[in-house]
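Structure incoming, see below.
Omission of a single protein chain aside, the complex is shown with its protein chains in their original locations.
Entry: subunit A
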Amino acid sequence: MSYKAKFKVWRGEGGEGKLEDFTIEVNEGEVVLDIIHRLQATQAPDLAVRWNCKAGKCGSCSMEINGKPRLGCMTRMSTFSEDETITVTPMRTFPVIKDLVTDVSYNYEKAREVPSFTPPEGVRPGEYRMQQVDVQRGQEFRKCIECFMCNNVCHVIRDHEENKPAFSGPRFFIRIAELDMHPYDVAPDRKETAQGEHGLGYCNITKCCTEVCPEHIKITDNAIIPMKERVVDTKYDPLVWLGNKIFKRSK
């Protein structure tokens, strides 16, 4: 049942590092994170990795396995052949702190820039009434475990540090879409700010984000594309455009 696998793990801190070779035991049913833990316990006690739930629920253990963004705890060793060398590296879009741990503060800063849920005045807690069909659309996006792999994979920022200030990334496009679809959210112009302030316009719908999402959220089809379409609608309909502007100024 068990065998020895060959691993290359990126190790380093303070901006420097290299791939280190390991040979390590693998048992039936194990996932990549188990192997990283075995390395810690037996060969490299200071090997840095984030994890919490070990069941795909917390989004801590994002890493790149053979170049693909994956959750270490949900990547079964049985998906590799026994003689394959498995390369594990940190997420590329974020600065490395040490080994597999990256500085993801970009994401927390972007989260703060999205205006919060804004309910109408006068609805008291306990008085909310919503139908399942109406909450279901938003619920899809609230499945997000904030693994930040969609932001990691998106080419707009993956090798383009310069785009980071203007671009919030797919994680926050679905956050805006979720609020936009919330039956009780009354904040104005969610879609327009997605375009204007969060860089939706940079996205050219490559769908890479949807492909990596471990929660199978249809980021592009259900959030980005509908928002883009409606932004286009409002943008190019001269009456609506005029209406918006006039309304805003006279406020």
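Here, contacts are C-beta pairs under 8 Å (C-beta built on N, C-alpha and C of every residue); 3 or more make two chains touch, one makes a residue touch a chain; residues count from 1.
Basically, contacts and distances are computed from a predicted model.
As stated in its UniProt record, the chain not included in the shown complex is "Succinate dehydrogenase flavoprotein subunit", which appears among "HDIG domain-containing protein", "Glutathione S-transferase family protein", "Peptide deformylase" or "Succinate dehydrogenase flavoprotein subunit".
When the omitted chain is restored, the residue from A:A5, A:M91, A:V104 or A:A194 that touches it is A:V104. Summary of contacts with the chain left out: across A:V9, A:V31 or A:A177, the touching residue is A:V31. Residue-wise, the contact with the chain that is not shown comes from A:V49, picked out of A:A5, A:V49, A:M149 or A:I174.
For subunit A, the residues touching the chain absent from view are 13-14, 27-31, 34, 40-42, 45-60, 74, 76, 97-99, 101, 103-104, 108, 111-112, 115-117, 119, 123-126, 128-132, 135, 138-139, 142-143, 145-146, 179, 182, 185.
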